[in-house]
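Please read the structure below before turning to the comments.
Excluded from the complex is one protein chain; the other protein chains are retained at their positions.
On to chain A.
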């Protein structure tokens, strides 16, 4: 687990950085204190400044993708010409997807999912294929996120106030198979929600923010995508929890210091009472 080892880094090694807006390390007490912010930022390190914060590179390889049959596309007659840049060629009347191009796309998408999960974002798994319903539901539940595995009801996002009585929309949508109706993708684009989508040789990748060219019909390939996304989200959540725990401990330590200087008696009483 690389994410865990990264978080135990000493403050002297990494340079102090300012926190991103909405960063989890920005505790309410520390917001007004520039020095504290810098120290916390330095101790934690901005995950966005790291290329491979979640250890995604070691999770994926071309060989693994090939063995999961990610390279097998549809028959040449069913293709969407917009997928041409991602295709390797055709063999036996079937398009072959270039996994050398899939791999960076997949890693980027996994990183996006991880960073969204790290910042407490809501992730929605979408798959309208009935044969993968259980698989998608299981991976969403394993990572503690949400799913839509039935046919997409038009207006779920654009008319969420009426349909769901909520204004909170997902922060990231993962389309594990791009549906032919494309309603969900259009709605995600209209609502400015970033989307990750597995696009096969017969799909249109245009409206998807982070497309992953790959096979979306074979169970082996689908379970690979599901396990990768589930794993990276779980890693991000584990990192967030350990960071929050450490912040709580640091906060308690700080309150102990105030008690000694007798600046804030109420806070010290509170910390003693909570202990």
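Methods note: a residue touches a chain if its C-beta (ideal position, glycine included) is under 8 Å from a C-beta of that chain, and two chains touch if they have at least 3 such contacts; residues count from 1.
Everything below uses one rule, namely that contacts and distances are computed from a predicted model.
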Identity of the absent chain, which is to be given by its UniProt protein name, from "Tumor suppressor candidate 3", "SRP9 domain-containing protein", "28S ribosomal protein S28, mitochondrial" or "Dynactin subunit 4": "28S ribosomal protein S28, mitochondrial"
Residue of A:91, A:141 or A:245 in touch with the missing chain, whole complex considered: A:91
Selected residue (touches chain absent from view) among A:48, A:66 or A:190: A:66
Sites on chain A contacted by the missing partner chain, in the whole complex: 62-63, 66-67, 69, 71-75, 77-80, 88, 91-94, 96, 98-100, 202, 215, 217-219
